[in-house]
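Handing you a structure now.
As you look at this complex, bear in mind that one protein chain is not there, while each of the others sits in place.
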């Protein structure tokens, strides 16, 4: 009934294709799960790209198991490839053009790992004036995005500092 | 954790510009409010176009006051014109192209009243193979859409029969 | 180098699925071909939905054979299903959400025949403030769209009167 009705939405963006046999990919997946859990525990809605793959799946699983709401903005026209941990699915049938919606619907954007889709989301977030917190970006991505928009981009050390950064950015916006 | 995690989403589409001084427009707004209430009571998520205007506003208010979740898919890049009864806002910055997302994200589409935007949503729903239930469409819209897709379109008498039709369509899909 | 660089774009929208065995469908296809020809002869760019099917294909063929430029705004991510008569293809990967782009990129919108996609384009055109000229709409569509927006919709008798109506609308806009 008031502006407080509107829930805070935190987007977690990351690669769909990760290799559980790789130690660095496992670290990304573990962080995604923990991020999902923490976001749910804070009472925020988790937004992901919705698919049952990689960072999307693990973040969604974490939030779901912590009792949170998971909003999945799918590139597809239907929910065939939707994560089973998504609570509200928004099929867009727009392919990667939906990446811009992921950004606009997130109060703060977190990237977890890095890939072409994730890079597009970081860039679109900067373009849209959003704050981006990067976890496990890799050195070259961190260097590039920090140079591109130092004021909007933070590289986080771990999940705990990511959550602290989200809170500080939400206070700035609030 | 299972497919039951995914919530049922019912889209209510209708004009943003209605005149409270007109008896027929007041009837549409009253139905929108009641539809929102019933959808929330059934445990479904209400999807609207998100703006604080007309059918979107009244349906959102109804669902909000009945304790439901309201998903607002906005044509805008931000939430400046978002209804205060929306719980989760998805700004798309896509203008009327977002109408197709409204359709794809709804398990069943209800139109309440009629206008150019509403007509585009009814047509896009038919194109996408969705079921459309029309409340207060007017004679010429009812005749046109029934002729276009008799198998997908039903004209409802009132809110109660609309909810009954939604249930029958959900069972068909389920 | 001046504003006159910008070419006039006329959109022709119509069903992709038509049956050459049906006399009324053949009439629609014949009109689409003639419309494409006339649009090219006037020096206008023809815009279609780009696919090698129905009204899109025949209008494109007409314009191509008359030496015109055909702009195909495809719902797909690639040109696999693109008409071979398209000169410039714009794959959007947006499905039916691309219908709104068809409308916005057209100075005047012509519908030829009627279907769910065509109806969505007529409605989106009205919503966007565009003029719509309808050829072979059928009685119920004509009645509905004329009631919806009498000032923006004209039903044309034939291709010749369609072209005359396009010219009068271009002069109003010009």
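Order of writing sets the chain letters: A, B and C. Residues in each chain are counted from 1.
In this section, contacts are C-beta pairs under 8 Å (C-beta built on N, C-alpha and C of every residue); 3 or more make two chains touch, one makes a residue touch a chain.
Quantities reported herein were computed from a predicted structural model and do not represent experimental measurements.
J.: For the chain omitted from this view, which of the shown chains does it touch?
T.: Touched by the chain not displayed, across the whole complex: A, B, C.
J.: Which listed residue (B:56, B:74 or B:97) would be found touching the missing chain in the intact complex?
T.: B:97
J.: With respect to the chain omitted from the figure, which of A:9, A:70 or A:126 is a touching residue?
T.: Going through A:9, A:70 or A:126 one by one, A:126 is the residue touching the chain not shown.
J.: On chain B, what residues meet the omitted chain?
T.: Those residues of chain B that touch the unshown chain are 77, 92-97.
J.: Tell me which stretches of chain A touch the chain missing from the display.
T.: Output for chain A: 94-101, 114-117, 119-120, 122-124, 126-128, 138, 140-141, 143-144, 147-149.
J.: Need a quick check: the contact residues on chain C for the chain that isn't drawn.
T.: 1-3, 5-7, 9, 45, 64-65, 69-71, 73, 77-79, 82, 84-94, 100-101, 104-105, 128
FYI, only the chains that are shown with their structure count from here on.
J.: For chain B, jot down the residues that touch at least 2 other chains.
T.: 94, 100-101, 128
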